[in-house]
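Missing here: one protein chain of the complex. Every other protein chain is in place.
Let's look at subunit A:
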């Protein structure tokens, strides 16, 4: 069990989770989005918190199937703010969050469909005037309107932050993995569909969207005046680069050499 998976006491905390429609990377079928599912998981591990799900988008059978994936994690109801396809969901989400006034809003870092720029949490935070933090790994405690949270850094490191609530936090893949979605609860879960006026995203229509091209691999360019050097660099094998081999040394000497390298690299704490 990872160290940050402990449940913390957050009695009476009102948590809203913004969920989106995911897309399976191989089969391209709709599913619950991975990061959003982790956000739901994190909300569910907060003991004593009341969790509400919110989704802004179309209401059709494919999307319903995907959203039921979140309901199957043990949530009774999802609020669906109905929008046209390709609509700008920021105004409607802002309005809904302002009305429901949760203390903590959790969401994934980036969507799995559409533009997937990951700017939405920041736009909501700006519109609501709330602080936003990214890469939430765990909520340690919530007291007197201040949450102490752990933020995930690269290389498995964590940073402890104190945030004044209400706040928006995004969750990425360094958060604990989401629990399985159970079929029964997913069927039983209810949809609270609320039709809303939708604003079309005008910029999106001007963009050209196509399947991703493979990125060209960067070539190793050798800048040298002599053709011989350039040829040698192009034809040279990449490996065999100056490794040091210690032969016939006592274990102590070998250990000393390794110790020196570890210290130089700064991995000994």
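A few remarks follow.
Here is the rule we go by: a contact is a pair of C-beta atoms (placed from the backbone, for glycine too) under 8 Å apart; a residue touches a chain by one contact, two chains touch by 3 or more; residues count from 1.
We adopt the following convention: contacts and distances are computed from a predicted model.
For the omitted chain of this complex, the UniProt record lists the protein as "Electron transfer flavoprotein subunit alpha", which is one of "Branched-chain amino acid ABC transporter permease", "Electron transfer flavoprotein subunit alpha", "Sigma factor SigB regulation protein RsbQ" or "Molybdate transport system ATP-binding protein". Residue in contact with the omitted chain (choice from A:117, A:180 or A:194): A:117. Contact with the chain not shown here comes from a single listed residue; of A:87, A:139, A:163 or A:186, that residue is A:163. By the touch rule set out above, subunit A reaches the unshown chain at residues 1-3, 23, 25, 28, 110-119, 122-123, 125-126, 131-135, 148, 150-151, 153-164, 167, 172, 174, 203, 206-213, 215, 218, 221, 223, 226-228, 239-240, 242-249, 251-252, 254-259, 261-263, 265, 267-269.
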